[in-house]
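Let me give you the structure first, and then I'll get to my questions.
A selection of the complex's chains, in situ.
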């Protein structure tokens, strides 16, 4: 398919979290490489031909330099695909945002979302991501699950009502940084969106989070479609299934991506795929370029296939037929 | 603990799957011990003072000998707590029951459920369990998730309508015997019950299945309460979190049970707890008696505690306070 | 490469556990399909062109019909690649074989191994497999690890001494049927072989067991090479990493096989690869044929590659270079 996207005539709609082309930290090492400024990050992202957009995180640093962000967007021609509320990098959110036991923090979580929604609009984007990684708990006997979930849903609802023209999309993840996150699986994410009950509330499926949660990402796409066409955004990366390793797309899994892309197409997903990875020891730009190259190559495999032939196999419910299809797609054998 | 009048006037409502007091198999060894008849199984169950009931599985063997079952119930004084539809021990269900691609099998799955509901009524019981372990898939590209889920929900709905006075309760499990089961987590179980939309449809929480699905069982109780008071039955056992090991209750975990029991009490669960384990190498009766003894001892810990004090700690959202509470409960330190 | 193997002029040395082409059971369903006799199993195995051999398990059934096995070998031209001691299908081994606390059973475990070694020789094969799945424990506080490991090592040593011309090869697996097996990882398998200290004692690497144990199978090959060229046999299948699902080869993973085959070649492994799977719901023959087709197709990928180019990349220690190599191998991009 060919779509005209801003200044780029792209076959694919691939984006990246801006920070991913730069250095990153883990809990042991504060910096595996020297930090880069906003301009340098934009230039690095723009140097990857397959990318047409960037996703931003509304950190204090970014919020303090919106004019620069606009200049970088103009000079690179990159589009803002989504802006994520920063509910996770600041110590104040350590014990939760929308579900905090402190009413002032719950208020602040809503306000930060509204502010991010306004910023998104200002940057020409109608998609805001909420990743409530700090909303959850670590210990047994540490939480009143009922009242905290109530606060969480109420806060998201209030934020959604701020501007119905902005899609507010919730990213689920089993765990990390909490050992237990409230919005943890595709099932609880759907339940929450139904409870929020606002038309502009949807779900981000992060491919790696789905694997971490012992989901088959293709099936999760089907579930989001079945329960109200709730899929609003896709994050993509790879991991070994037991942790959110945030690795280069395609570096571990192969067939799961093909089935995932087939179901995205089959259910009519026409949004972006945003590369979301942590290249601790690699050059960020090069690692992101790798992900984009894998994405394109894996989608090419599907482009060459006949989707109705795939659907026919899905309906046989036959492991051997599934295996034959997979081998033909991947190895042409 | 004080029991009066045989096993019936009890402080606790503990049951066991009848077969659990007998021998069991795995995929390598067809029989770790000699089989036992229905009468012998009932006698063994009745010999455990803490048990007041049994859960049955409506296998062809049991269906063929209902009169004997009635005599055993009468002679032992045990109550039938639930009857499970046999959607899993027969080869015909190997590729699915309600979600089979074969319409005749989908019909048969509904019929088997109706037959089991009738049997339950005949045995003085108003709870039927559906464990759809064969409904799911193993391979990538093996299933059309949308149409199979549709069939599944429609079949359960039709079965529920057979007799609104019988509770039909769905048991979720991440995997096994399929590598991927459709009713896999507390979230998707709730979504399914909402889709079925019949007042007599509920959810069984199997403590070990919750652990296998990376859930905290206490939090799953809260979710089932929050989304419509859906908890209809509890199965109990233990495992090491990565497989449904079906071990003696309390032999691995301790604190998780205490939090789980607290939330059962807090949300007003007044049903039974049914021991559901596979004592491959142990004497079945002795292993079940162990589980009952642990259950009683762990519930005694909570009986001695002040529930409002526990609730107060839950509302602090504080890991250190949670740890202090846990240690006080478990070790009185 | 082309090697002459018995009556077959084969490019590859692929075998299968004879029973794999027939039906199988799990702990819920005693038979997903009707049983097949020895002759039928041989005919089905022989119908798969890519197979040159079979691996047998010395069950009482097989031991009682050795003459028939010989006739089947002669009529099909299949070679016996290994014979596995049956330390796992009989109830008597339920609490352990070489490590049983019962001296008579420890003696029987050695005797069964000797008998299997003799049978192997009689069938023209010099490889015997020990899979000590029942040697381990399930519960905390259930075992005296020190004395049981001592018994285990002594028993294997005694068995090895029975005939130094027969390779006795130990298969490690993290768990199942016990929740904890003694010979659980590549590391403890190597330690055990070193303790046994007999030249005819080696290790079987089951690809799926390595994944289950959170190993990278290619690295495990390197370890077995490094610590004394201990790799004697390879079992192959696929799984989702958290259980020994015993699925069709290549149906889940792709790149891991390529790296695994590269390391087998690099370390000079010239033995067989034995398909070892449990096709519960598939026709056994067809599922095994699929595995063989995948194996051949994946090895073809490596045949077309330049091994020195792969080794050059391994020495860069660079994630981006690794990703590029993987994509080129798999998708020629």
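Chains here go by letter, A, B and C, matching the order in which they are written, and residues are numbered from 1 within each.
Convention: a residue touches a chain if its C-beta (ideal position, glycine included) is under 8 Å from a C-beta of that chain, and two chains touch if they have at least 3 such contacts.
Remember, it's a predicted structure, so these values are computed and weren't measured experimentally.
Here 3 identical chains are displayed in place, and the whole complex they belong to in this file is assembled from 4 copies in total.
The definition used in the following text is that only the chains that are shown with their structure count from here on.
Mean C-alpha position of chain A lies 40 Å from that of chain C.
Chain B and chain C, compared by their mean Cα positions, are separated by 36 Å.
Shared contact sites, meaning residues of chain A that touch two or more other chains, fall at 214, 255, 318-319, 322-323, 326. If you check the complex, the residues on chain C that touch chain B are 24-33, 88-91, 93-95, 133, 138-140, 175-177, 179, 240, 242-243, 245, 247-248, 251-252, 278, 280-281. Listing the residues of chain B that touch chain A in their complex gives 95-96, 100-101, 137-149, 174-175, 180, 185-191, 213-214, 216, 218-219, 222-223, 225-227, 255-256, 258-259, 263, 310-311, 313-319, 321-323, 325-326. Interface residues of chain A, counted against chain C in their complex, comprise 214, 240-242, 247-248, 250-255, 279, 281-283, 286-287, 290, 293-294, 297-298, 300-301, 318-320, 322-324, 326-327, 330-331, 333.
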